[in-house]
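Only a single protein chain was left out; the remaining protein chains are all shown in position.
Entry: subunit A
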Amino acid sequence: MRIRAVFTFWTLVVMAVPVLGQEGLLDILEQEHKDTVPTYVSATFKTTRITYGHSVETRKKGILEIMLSNRFWNTPALQSQSFGVDKMNARIALEYGISDRLSTGFGGSTWDGLFDGYLKYRLVRQRPKGEGSPFSITIFQNASYFSEGLILPDVDDSFSNRLSYTSQLLIARKFGPNFSLQLTPTFVHRSVRYGDIDARNHMALGIGGRYKLSHHVSLVSEYYTVFNPLDSFDTYGPFGLGVNWEIGDVMLQFMLTNAPSMVEDSFITGTKNNFNFKNPNLNFGFNFTYVLHLKRKLKGLKQKD
């Protein structure tokens, strides 16, 4: 009886071998693909900013970004001489990818006299379904220095009292080829205080999204809410609605926002205008990013004869 069972088993095995042989060659390769290197979901947001706030994206090693950001708005004066550009704020920054996961940047803003620097590290990268993490997580830390004159008598004016810090945990997921969403728990520490009633530490939560309209154009929006806002003056959550356009080495971002500042601690906790069409509330924003590859991956590119 047992011998018969063994006999039957081997007959089946031998019969199965030619059947296995008939499976398509592409099916074999399909199996082989599983053993190759892991793949990560790319271009969750493509640009390092969603609109004004940071996205999970970091630049790859050796990439230098020259970033010019501008915000334009009108003063509430009844008769304005310029169309939408009574005032402007410009931030000029250099941002560099130290490694594929770590990047840094330094910038200066003209209107609010803020000088800022940041470090950003890509902690977790989203992988395709069933292969690993369903999210991307990036940690962000910046420090900014307020260089404008302080005319508040009770403020102890020293270097350290002019610094503010923002820590962010950027958690994003690309839900499909066209849609990405980001949640941004944020902690802001402000050393500059306008009154004793103001808290130094603020907790905020940001939400941002990207929807791809075509191959190179996407619609983006972002909002931050502060749980313990400043008390010495009214502040509003910054909102941004914009269009990102990626063309080769240039990335353009156009947006409407109520935040005139481009530095995290300032636009998250210190936005004085609500988002509406009354002057000076509505800002037109424009970010221009030029991407320079200082380290090239493939060497010896020769022109074909």
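Everything below uses one rule, namely that contacts are C-beta pairs under 8 Å (C-beta built on N, C-alpha and C of every residue); 3 or more make two chains touch, one makes a residue touch a chain; residues count from 1.
We adopt the following convention: contacts and distances are computed from a predicted model.
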> Looking at UniProt, which of "YceI-like domain-containing protein", "ABC transporter substrate-binding protein", "Response regulator transcription factor" or "Branched-chain amino acid transport system permease protein" names the chain that isn't shown?
Replying inline: "YceI-like domain-containing protein"
> Among the options A:Leu26, A:Leu78, A:Ile151 or A:Ile197, which residue touches the chain absent from this view?
Replying inline: A:Leu26
>> Using the document's contact rule, name the residues of subunit A that touch the chain not shown here.
In response: 3, 6-7, 9-11, 13-14, 17-18, 20-21, 24-26, 28-30, 32-33, 36-37, 39, 41-43, 46, 59-63, 176-177, 215-216, 246-249, 291, 293, 296-298, 301, 303-304
